[in-house]
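A single protein chain has been removed from this complex, and every other one stays in its place.
For chain A:
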Amino acid sequence: MSQPELSNHPLHFAAAFGAGGLLSLMVLFNGTLAAYGSLFFASWVPHLTGTFAAILFLLVLRPKRAQIARPPLWVYLGGVSGAVTVMLTSATMNSALALSGTIALGLAGQMAFSLLADIRGLFGLPQRMPVRRDFVALGLIIAGSLILIFFGSST
């Protein structure tokens, strides 16, 4: 299977950083929905509108399929993993962990598994060995994030 080259192009950095901004908006929108409706509803609505939005995007952009060969069926299950995430976090948010503890531990789990995936090249994605510089960046960004999560707001 052909794979894109790993890069450190500034455009990719900017895109990932911008995606984080989109995530903030999603948390704001979906969190507001959850304040009025059930937690299921707050996850069900964005999946429903997102499905239609994706169809529109596909019709307008008509992206080329990268490969003619059908991928294995398990690659279609990413959405299940994402939906379970919502259910887990809504359970832990209402425990003693609260929102800040849920976010902080979630960051830990996400980074640990991402590093493992890179080191092993899991799921057919390119292998990428972390170097010392990556761990310095990781330490700085996670430290800054923890300060914001636990001390940045009074809520």
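By definition in this document, a residue touches a chain if its C-beta (ideal position, glycine included) is under 8 Å from a C-beta of that chain, and two chains touch if they have at least 3 such contacts; residues count from 1.
Definition applied: contacts and distances are computed from a predicted model.
Missing chain, UniProt protein name: "DMT family transporter", from among "Sulfur oxidation protein SoxZ", "NADH-quinone oxidoreductase subunit H", "DMT family transporter" or "Xanthine dehydrogenase family protein molybdopterin-binding subunit". Take chain A: the residues that touch the chain left off the picture are 1, 3-10, 12-13, 15-30, 32-33, 35-38, 40-41, 43-55, 57-58, 61, 63-67, 69-71, 74-89, 91-92, 95-97, 101-102, 105-115, 117-118, 122-126, 128, 130-131, 133-134, 136-145, 147-149, 151-155.
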